[in-house]
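Only one protein chain is missing; all other protein chains are in place.
Here is chain A:
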Amino acid sequence: MYRIVKKRELAENVDEFVIEAPEIAQKAKPGQFVIIRISKKGERIPLTIAEKDPEFGTITLMVQRVGKTTFHLSCFEEEHIIPDVVGPLGKPTHIEKWGHVVCIGGGLGLAPIHHIAQGVKEAGNEITTIMGFRRKDLVFWEDKMKLLSDKVIVTTNDGSYGMKGLVTDALQKLIDDGVKIDMVITAGPVPMMKAVAELTKKYEIPTVASLNPIMVDGTGMCGACRVTVDGEVKFACVDGPEFDAHKVDFDELINRLNMFKTLEAEALKMFQKKHCGCGKE
């Protein structure tokens, strides 16, 4: 049984949950994720471990409300029990002392980026973090990333906070300023990761992306999460979720994320009809 120890709203439609899961907290390494199921009739969804506390036996998960399960989860308050949390899953991030690492997170992509940045810092790297949001009131975890990073650049699409523009604009500026970059690690919406990969490929900067395909079991038994990397089929849940961003077929990933879109919309609509005031819209 996995108890919610702490819950808070980070931004509109984004919640942070601290969950009691001592075994997972002990084992979790940067880049790994869990699969959770929140009710008897529920589905299994993957969520990245944003932070862990082995001493208190907790892990921190970040959840963006996009569909039925995430909206339903946002109704859960502290002390509520989540029936199933399994992990840590996936391969840990490969970390070495590269030199200067630029970590780029868009929205919920900050969850993997935060945990990875912890590992990257421990390995003695210099870190610049670029955090991308649509607008000011969606910004979160800037303080946490500042603790880990030598430099933090926040971008907003509309310029309401920090630098106006996209994460790639901030990255381009670093490159134009002649900053030496040894490694880029990125996580966030697929179009953003794709844009980052295209930019760094031009400058031949090694880049790793943490992918977010659809998953069911998360242990390599079904292949729902398969992606094409360097022309080969890989299962993101066991071979990843991180891959060489210059070799990922991002267009295929975007397409596969749409596979259940119609059904997902139907499920959300039904849920919100039944739970007024609970769907938080």
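Quick note on the criterion: a residue touches a chain if its C-beta (ideal position, glycine included) is under 8 Å from a C-beta of that chain, and two chains touch if they have at least 3 such contacts; residues count from 1.
Basically, contacts and distances are computed from a predicted model.
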| item | value |
| --- | --- |
| Chain not present in the shown complex, as UniProt names it (candidates "Na+/H+ antiporter subunit G", "Energy-coupling factor transporter ATP-binding protein EcfA2", "Sulfide dehydrogenase (Flavoprotein) subunit SudA" or "Quinol:cytochrome c oxidoreductase pentaheme cytochrome subunit") | "Sulfide dehydrogenase (Flavoprotein) subunit SudA" |
| Residue of A:61, A:85 or A:101 touching the missing chain in the full complex | A:85 |
| Hidden partner chain, touching residue among A:37, A:100, A:151 or A:246 | A:37 |
| Missing-partner contacts on chain A, residue numbers | 23-24, 27, 37, 39, 41-44, 68-69, 83-89, 216-217, 219-224, 226-228, 233, 238, 252, 255-256, 258-260, 263-264, 266-267, 270 |
